[in-house]
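Incomplete set of chains, arranged as in the complex.
For clarity, chains are labelled A, B, C and D in written order, and residue numbers in each chain start from 1.
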């Protein structure tokens, strides 16, 4: 589905939208460039676009089937960038990964998105920055990548909060966070697989390898790369923290077990006293003088209770109760 | 055993199959190339082929004995590529690894396969793409490698499902998944050993190191490499997930142990009450007024049962029962 | 907020402070350079500075928003260095991270700091070293970075002490240090994220990549890099020690549990003896000769106590009590 | 001790053995080369050899003292290769490491071996391949290295079997395999230390760095390197499997503990029933109507046994017994 198609000249949008045929013509004319936004196109739909703009067979296949690795590739004078979008859905604690393929050539930009990744705000923000758009179609690529990495930063904040919550669960009262830690680790790995390979692509973009990238944009891509590296550094830290949390949690479970065992044992010990004493005075020896004492029974009860209280106090002091 | 032997000219298969001798001649003539498909050849069988096509002693040895590492090597103007095929057998949860050696020279392609790896579909698919086959024998190499990597993707889906099943076992009810996790880890390692070294070989193929690889195919090999890197990234993730699952599982086992201990202890505590009380009233003191009471016995029973119920309720509330 | 603004010529400070407008003029004149110190500037405040000195849009954004990665970047003939300051707050066992952005151009240095990072001592120390300042604005960068890395060394000493304390807790008496180990690990990771990327930046500074860095300062930056590497090496060691401490701690917890279990079991065994014997003599058989013995009761008591003492001695010797 | 010394010309061995002095002369004449095989020479013994053939002081020291790292070094026009031999002694599950130093110069090869490493078969095999030996003294180096790596492959098979046995022990019945896993890990590490550095040396040999290595042998060394990489890949896998086995084993031990605890607890619970009931009817209340019932005693026994059987059945069903 085509969502927007417009021509940009000298950093400004020409009024109105273009039909696809007209777009192809404008792309070939020079002086202006076309930005075509497509959402989850069918194979047939995209085949017409590919023919109109002369895209490479393999690049087309990659754009239609999602699930590519983030990358940047050159097919003739057309760049194909694939980036993964990531959104952290907090209540479910999952990372939702989408995908945007961007074709950049001297006369056009085609952005193909799959899954959650609204590019409307990017277009709006870029149209407010004619100085950037004046650098041509690569500026659109910059705008998209910058937007995506900003979403990564947001997602990493979401993780940060959940990791802190997990820590509270590990070291505070609360139910066993093992599953939560594991699930978070899974999501962190997925996030990392989405974000990390982009760094390599950005490095190529700001190193002057591609003739199509104007030098003035190098610093912009370097800036994005820098933000990305900050995110990937944090992701790496999350993984190490979750690893340690998993082990710390195991220790806490063992500690808990030990405390429970001590508590149980203390009560067993206290209960053993009356049982033992009662057993002794339940014996049937003929000559047990205590049994004939007038206050033998209350005395015995008193002694037993005293011992029990003493034990209780001792266990309390030793931290077993 | 020779399974198919045909000549290809301008991307089209010449009618019929060739005898081996005729194949050798065609390979030397130029203009066309021969594709010879061999399955688990005996040493003698392959020696004749090697002589006919002038293959290097070491390359021959590698092709006859399976169990090579995936690699790409140049012997004179002949390329030898070794790739591992992988098929995930789900009910048994094992990865079945086969091997294909492919000799590529200007006039011929020889594919030698060991184990599960039917190349029939590859030949059929390539014959439907004369534009690809027109690039010469290296196109056949591309077709095979592309097919193999597609099988890897399928295998990685199989792993994915089993890893998810294991997670359910770790965190849900069910019997101890330790052995299953370990076995999966073993298979993942084997898969990785089969798939990972291929990336290096593909990189060489798309970097222009080999004169025999036409430039038009570089992008195709790059595309396969990209798919492969996606698979190896996933394999790496499986390993990390299984590692974490092993540790999470240990924690779950400890948790289970603690819960069992609490449950047991709760029942022991409840049972201790009647035992203790019965012990007291089993004593033989002469002066124990309760013993003469008309309703001493039912009263005592009532009290004991009340205490037991109270304890039961307390343990229930504390989550011990 | 501007904290200090002065011109330096031939390594010496010109009397007094400059207004911002005057500073811009001096920076452009040549012969002298201006050092402008800014603390947590608002966006508007810094916009005027940026315009006065012609700073790049992206560099400005980085300087105003803290939370950048340590880095060194070139925008035209202006260097932007971002460094993280670190202070270890011992009673709380947290690392406090601040940030300094330093713009260095032929005519000026602008230092922008966020969080704890008093640059007063740096300015004072540099003004006592005219031989260094004579090398121009990059000397200021050296002074700041040297100061920051010296703070890292102090922070690493703080960690060192706490790691040693944790060890005492793990292997000595004391309460469960799991949480403390985990929290320290978290801080170590944060420290590492602040310090480690700086090494790369310093390497660039001493490798002659930047024309603005006078050769005489290369050795100075190399010296700082060396100190930094020593710190990052130690941080890495802390992480490994804390990892091992976490595992050793788990073992200690298990050991403790085992010892508790043995102690409890020993007491249970000792208590079982009188209970069992009392049970036997509580039976109602008509023909139990011991029951009629004159000293049956004291004899039985004596035997039971003897057995208990014997068991106590055995358990003591076996290390269970 | 000199074990064999012969001259080779055009790939063929000249009749008979040479005295050491004659060997030195032949080495200097050109046209032929000498292969001198030495076993654990004393310092004095080797000093004469070194002088005769003009070996470098440091190379000599390395050859006499065993315990070098595998390496390849150039001393003038003499290559010194040090390789470790490895033999897996299965009943003891230890790896036996030997060492061979090989001096290769245009006119001679000197092989010095320490520990288990019979080079007789290598010499015999090479003498059956005059085409190889015709490439000069480096062919001997190839023969030895190829032989050594083949032994590595055998050793890795030995490990493979033991790792599989260990797996059976971990997941089947049998006694605690912790020590065995640890010891295997130790041997794997030793094997790795012996084998892994050789890869680097082989890479140098097949990369054309050394003028003395004829181009025709490059492919041969590449082939050996390939086999070596397969072995080192497997060793790495063993380490990871043993690591996982150690952790899986810990989980199994915990599981076993939990099962034992459940079994014990089930029996304790069953035994608690008669004890409790008996306690109740052992009380001395005057008014306990059941005590006067004619069949009170057998009835009580019947009820107790029924409850016990019921509990037994419940525990059996729950998998506790």
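Basically, a contact is a pair of C-beta atoms (placed from the backbone, for glycine too) under 8 Å apart; a residue touches a chain by one contact, two chains touch by 3 or more.
Just so you know, these numbers come straight off a predicted model, no measurement behind them.
Enquirer: Assuming the 4 chains shown are copies of one sequence, what number of copies does the full assembly in this structure comprise?
Expert: Whole-complex copy count for this file comes out at 5.
Just so it is clear, only the chains that are shown with their structure count from here on.
Enquirer: Trace the shortest sequence of touching chains from chain C to chain D and report its length in steps.
Expert: Step count on the best path from chain C to chain D: 3.
Enquirer: Between chain C and chain A, is it the same set of residue numbers doing the touching on each side, over half shared, or a different set?
Expert: Shared-number fraction below one half, so different.
Enquirer: Using only the C-alpha atoms, find the rotation that maps chain A onto chain B and quote its angle between 0 and 180 degrees, to the nearest 5.
Expert: 70
Enquirer: Find the geometric centre of each of chain A and chain D from their Cα atoms only, then give the gap between the two centres in Å, rounded to an integer.
Expert: Each chain's C-alpha centroid was found; their separation is 41 Å.
Enquirer: What whole-number Å value describes the gap between the mean CA coordinates of chain A and chain C?
Expert: 25
Enquirer: Would you mind listing the residues of chain B that make contact with two or more other chains?
Expert: Residue numbers touching two or more other chains: 247, 250, 254, 257, 261, 268, 275, 279, 282-284, 288.
Enquirer: Given which chains touch which, is the overall layout a line, a ring, a star, complete, or other?
Expert: Its topology is that of a line.
Enquirer: Spell out the residues on chain B that touch chain A in their complex, using ranges where they run on.
Expert: Result: residues 167, 170-171, 219-220, 222-223, 226, 229-230, 233-234, 237, 240-241, 244-245, 247-248, 250-252, 254-255, 257-258, 261-262, 265, 268-269, 272, 275-276, 279-280, 282-288 of chain B touch chain A.
Enquirer: Help me check something: in the complex, which residues belonging to chain A touch chain B?
Expert: So the residues of chain A in touch with chain B come to 56, 58, 61-62, 67-69, 71, 73, 75, 176, 178-179, 181-182, 185-186, 189-190, 193, 197, 243, 246-247, 249-250, 253-254, 256-257, 260-261, 264, 267-268, 271, 274-275, 278-279, 281-284, 288, 290-297, 300-301.
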